[in-house]
Every structure is written in C-alpha cells, then in structure tokens.
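Take a look at the following structure, please.
Removed: one protein chain of the complex. Kept in place: all other protein chains.
Read from first to last, the chains carry the letters A and B; within each, the first residue is number 1.
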Amino acid sequence: MLTRTRDQVSGGMDSVRDRWARASRWERWVVYVALIVAALLLPSQTIGAFMTPQSDWPTVLFYPIGIYILLAIGLNVVVGQAGLLDLGYVAFFAIGGYMMAVVGTKFGWSFWEVLVVGVVASALSGIVLGAPTLRLRGDYLAIVTLGFGEIVRKVAENTDYIGGPRGIAGIPHPPNLTEFEMFGVRPLRYGVLDPRPYYYLLVFIIVLTIIFAKRLENSRVGRSWSAIREDEDAAELMGVPTFKFKLAAFAIGASIGGAAGVVWASKVISIIPANFPFILSATILAAVVLGGSGNIPGVMLGAFLIAWLPERFRALQDYRVLAFGAVLVLMMILRPEGLLPSKRRKAELAEGGGGSGHLGAEVAAPVADSEPETTVGTR
Amino acid sequence: MRRAFPRGLVAAAAASALVLSACGGDDNGGGDTGGGGDKPASVKLGFMGDLTGENSGIVIPPKNGAQMAIDEYNATNPATKIELVPYDSQGVPEQATALAQQALNQDKIVGLVGPAFSGESQQVGPILEEGKIPSVSASATNVTLGEKGWKYWHRILPGDRIQGTGIGEFIARATKAKKVFVIHDNQDYSKGIADFVTEALKGKGVALETDVIDPKASDYSSTVNKVKPAAPDAIFYGGYYAQAGPLLKQLREAGVTARFLSGDGSLDAGLAKGAGGTNADGAIVGCPCLVDPTGEANEKSKKFVDAYKAKFKTAPAIYSAEGYDAATAFVEAIKAGKTTSEDINAFLSTVDVPGVTKQIKFGANGEPAGGDVYVYEFKGQSYTLLGSSKDAEIS
Partner (left out) sequence: MFENLINQFWPATVDGLSLGAIYALVALGYTMVYGVLRLINFAHSEIFMIGTVAALFTVTTIGVSAPLSGLALIGMLILLAVVGMLVAGASAVALEYVAYRPLRRRGAGRLAALISAIGASLFLQQLFALLVIPRLFDRPQQGGRLPVQSPDWVERSDVISIGDFVVRNDKLLIIIAAVLMMVALDQFVRRTKLGRGIRATAQDPETAVLMGVNIDRIVTATFAIGGAMAGVAAALYLMRFESTHFFVGFLLGIKAFTAAVLGGIGNLRGALVGGFALGLIELYGSVLFGSEWRDVVAFSVLVLVLMFRPSGILGESLQRARA
C-alpha cells in the first residue's frame, strides 16, 4: 500500500513536471511572479498562527527557514550539481558571518559593502580549501571538508582578535533606506523588533541566487559539472578541465554560503563560534538530499521542511531531534532520490547507478536483484 | 493518471493540513489585557531558559524558585494575579529570539525572569530593550551584559568579574598558594571567569600557568602532563562540572594532589560524581549565589528552604533562591500597582526590599547593588557552605 501511494505521488509530480516543461515562457513568468509575491506575503500573523503557534513566525521565516534555503541552494551547487561531497559547508557560513562582524564593528563598513567583501572572502576561502583537496577522491574530500569546518570554528575560538569564544557583538544592521511604509510594515527600515525587513532582504538575495544558479546550470559550466558528477574520468578524457570546474563549484558554493552568513550576522548582531557547529553542515546536506539533490525547487522544499517542522512540532520538545533522525532514515528508505528529484537524477536512478553518478552505489544489491551493469551514462 | 493527480494531491494536502493542525499547536494569548485605566485581572510574566536540554539542571531550580514566589503572591488573592509563562529556549540564542518576539508580540508579557544564559541574553537583550520589557536574570553572569547601557535589563546576582575576583582573592588569601595553574575549556563563560581569576591572582603576585581543554573530548592527558611537572599549589578550573569532574579525576589519578577550585558552573553534586571516589574531597567552588540547603545562613533563607522542600519535594539547588528573588522583584512592582512594562521597569530602579540571597536593589546599570561571592567545600557527594569569599577559612 505504501508503494502504491508513493507511485501515485511520483506520478503526480511527473505530470506537473511535464506540464511545466511544455509551458511557454510567458506562462512561466506568471508563475515566478506569483511565487515571489506569495513569498513576500508569507510573514503574516494569521499564517503564523498555523505554521508556528509557539514562536514568532516572521522570525522563524528568516532563520532558520530562509537562511537554510539559501544555504541549501549554495550547497546544491557543490553537491548536487558538481557532485562534490562537502561535509564542512558551515565553514563558509561562518566566514561570511565573521566578515560582517569584524569588518562591520572594527572598520565600520556598511552592510552592502561588507556583503561584497564577504562574498569575495568566502569565494577565496573556497579556492584555498579546494586547491589542495579537490584532487582527492570523493570520500576523502568528505572527511577533509569536515575537518576544515572544525578548523574554522576552532580558529575562531582561539583567536582573540575576533573575539575568541566570546565572539563579536554589536554588529551593525543594514542601513535604513527609507521610512516608507506599506501595509503597516516599513520594509526598508532595519530595526530590532521587526524581523520582516530582513526577511524581504533575504527573499531578494535568494531570488538573485536562484537566477544565478539556474543560469549556471544551463550553461557550459553546468553541463561540465554534470559530466564530472556522472563520471569524472570520462569527462577528463572528453577534454573537460575537471579540476578547474570543481574549484569553480567550490568557490561559487562558498560565496553563496558567505552571503548567507553576512545577512544573518547583521540581523542577530552578535555571533560566537558555537553558532557554527558540524551539525549545521549535516543538516543542510540532509536538506539538499531530502529535497532532491541537483534540483533547485527540490532543495528549497527540503530546506523549508527541515527548518520548519521542528519549530512546528515544538510540542514534542525533547523528541524533536529523535524524530528528525528517524525521518531522515525513513525518507531515504522510501524515497532516496529526494522529494523533487531532477529529471536527470531520476534517469540515473533508473539506470541503476544510484542516482548520483560516482556517488552512486558500488556494491551490487543482494543477489536476487543484481545484474552486472556499467555505470557510465550513455543516454 | 493525469486526472487522478490533482484530486489525489489535493486530498493529501487537505489531510495533512488537518493532521498538522490537530497536533501540537496551543494556547496563545490567554487572558490579559492592555493599557487602560483599570487594573487587569492578571498579567503575564515570562521565564526563559533551557528547560529541557542538557543544561536544564541549572535552569529548572530558578524556575521553581520563581514559580514559588509567584504562587505565594497569587495565594494572597491580590487584585492583579501573575501568570508565569515558560519559554524553553534550550539555551540556543536563535530559539530565544524567536520566543522573545512571540512573548512580546503575541503573549504581551510585562516582564521576563531570565534569560538564564548569557549567550541568549546577548541576543534577546536588544529586543527587550526596544520592546521596553524589563528583565531580571537569575543566572546570566557575563560581564558585558551590564556594560551595554541597557535600561530594561537587570540581574539579581553579581557578574563574572566580581565572582572571578572574589575567587582569585580567596585563593591568594585562604590557600596561601604561591603558584596556581588555571585551566578552562575555551568557552565564553569559562574563559571569562578564568581570565578574571588570573587577573586577581596576578595582582597578588602569584605565579601562574594556563592550559585549555576541549569540552567535547574525554582525554585531558596533555593538560595533566603539563600540570604535573609544574607542581602548582592550587588549580583553578573555569567551566562546568561535566568537565571539571573528569578533569579532577584524571589529575588525581596522575598523582596531582594540589587543591582544586572552580566557579559556579561546577557547583553541583555532579562534580563529585564525575571525579569519582573521594577525589573531590576538599575541592572548593565559588558562586555569586547562595545555596543553603539547611537554611543556616539567615531566617529568610530557612523559611525559603522549608517552603521549597515542601512544594517541590527536593532541596533547593543552584540559583533557586536567586530565581525566587528575581520573581520577588516583579511581585513587589505589581503589588505596588504597576502593571505596564514601563511602570514596572521604573519601579525596579527604586525597589529596595530584603530578599533571600541579598537585598533586592539594583544599580543604575541593572547590576545588583550588593552581593557576595560565596565559597563551598566538597566532601563525599555533596558540598557545604564555607562562607563569603572575603572571610571564609578552609578547615
């Protein structure tokens, strides 16, 4: 019975996807605009009463929901598109946050200036991390990136110039642009009490990031990433400069993480190293895989659910993390390709390669089901 | 298939919406009131802290203390009752901010006891400040909180600078140590208090060495290997009992006999348990709090201890009396007829009544007007009050 509902839902999603593929440009734009308007209308208290009855909905919309979505889109570039297993993504979030903190408090720069600096600094750190390590095989990359995440946090803890374990407080908010008021909100005034202006800012950045990532996906860069993800050796043989593109993926993913860090730091105004633990990297990775690695709407949905559900079920209190762990296992058993897998991913899975190229299964399934099959995609 | 899809999906969506709204969800906004001339029948007072997470052991006692103060007041059948609303932040600043927004905007609290930890106080403070909600914390001891110029923030116990200096001076005076080894786990609170102890000791001309442990690791051998050859007269650990206990155990097992001291994070029977056997005997822990399980310190303390034991069936623990005093400050305000948050805040700057731990009175920056650092000595599985750090002697 479970398989039948699963197939029905998959079938449903497939037909939505087919309809979308056939839609004309004009129709697509209408949907995009509608979605953006819907996102802007989300932080209302009536919706909040249902979505998070026990804590403030607009605050939760900013963090964890919005920030997780932005981080998931960034990690999706690294893991979903280029197929690089990164277990230390939180490091780039931390670098962005500390950029905002240090440059904002010690040098007095304003938010928008720091945003540029933060993005550049994170991209650079992505390159610095990637250069020595991207030649390693996938799973080694995992442990090295995990180590890098811990190193960044430890260095922050041990360095008194950036506050040590006390962190940095008094981070400046984005500057107020106008006192313009609309529907009872001052959307461009960044104070302490109202989280909504930060949320709108975040929506703006998320939209820009989605456009950027989508463009990349459909470009030569994105196609190279797909080739690398499916079979790096074959790609190299076909003339794809794999190392360069892997490094680019790392840097781009890092810069998105850094941007998220800058925006978040300017809202919470005080950060400490303990804000950036390994579990956050693992959570974002779970969001990407759960949602459908490689598919932007998928990872957004995954991040939304992973951020929202624990808040919604506060009533469970103690059991939240327990439930989270169980849900992860169950979801992987029932739907390992994620909630909204990309079309390509579905094809890969059907082929038997495990759905993520060289991250796919290499041990044959139990005797009854296995047939020797090559995994180099020829479709 | 195509036709089945929209119906099936809509049905599923509707079903899940129903299920989701059925579970969880709960009371918001219950009775109270807003401004207006008449005194409301009841006001809401919040309590924020880690109620269900790892450190709930030091947050539940002050919550109990606060609850007791509120219940005692409500039992007198006053015109305006108080409802204590708990907010479980699990000590996580991000959760605390979302809850603070909720408390301010939806629940309309008029005051907050807490937040319990300094980390969450840093982030919640600005929100309460702008929202003009007074807070009195019973346990957040970080020094910087009092230095931000917040007008609505108060705490009922002295901060880490006073605690660290008090313990440092105690070490120099009462243990007569010439050389002290200071260890901490590089977290905000731990390093803070270790630094203040170090400063105080330097001022007394004591020789010092330091090292750091990783609170997530179990093996402290590199630190033990540094302490042993240094042969200090005393060791001070800044941090929590979950690490202090095992650290003390590993030190004693390596043959280090120096006296062991720590700050309020270690004031818990868990220190002795973690150290094992009799390793914790003679360990001295300082605290800006008064924990007086037998009610010896004064009359009010005895009354408090008896009432607490009767109500909660367990002896008061760390910060319970402080939680009681913090809530008492609000109770006094409401007794005096103040029921809006601004009025209550104005009252708090003038309140001056005796509490269980000290005189309930706040300075201009929200710090308590008085407050001693007390030292406790461990023996077996429990600790006893030695006295104030200024004059207590080691037996």
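Note that contacts are C-beta pairs under 8 Å (C-beta built on N, C-alpha and C of every residue); 3 or more make two chains touch, one makes a residue touch a chain.
These figures come from a predicted structure and were not determined experimentally.
Of the candidate positions B:I213, B:V305 or B:A333, contact with the hidden chain is made by B:I213. Touching the missing chain, out of B:E54, B:E299 or B:E342, is residue B:E54.
Only one of the listed residues, A:I143, A:V207, A:A274 or A:L309, touches the absent chain: A:I143. Interface with the hidden chain, as seen from subunit A, comprises residues 79, 85, 132-133, 135-137, 139-140, 142-144, 146-148, 150-151, 154-155, 157-158, 233, 278, 282, 285-286, 289-290, 293, 318-319, 321-322, 324-329, 331-333, 336-337, 349, 352-356, 359-367, 369-370, 372. Contacts to the hidden chain, counted on subunit B, fall at residues 52-54, 56-57, 60, 186, 211-214, 216-219, 221-223, 225-226, 228-229, 242, 245-246, 249, 253, 270, 273-274, 276-277.
One rule holds in what follows: only the chains that are shown with their structure count from here on.
Those residues of subunit B whose C-beta lies close enough to touch subunit A in the complex are 1-2, 4-6, 8-9, 12, 20-21, 23-26, 28, 52, 88, 93-95, 97-102, 104-106, 119, 122-123, 126-127, 129-131, 144, 186-188, 190-192. Against subunit B, in their complex, subunit A makes its touches with residues 8-9, 11-12, 15-16, 45, 49-50, 52-56, 58-60, 63-64, 157-158, 164-167, 169, 191-193, 195, 268-270, 272, 274-275, 311-318.
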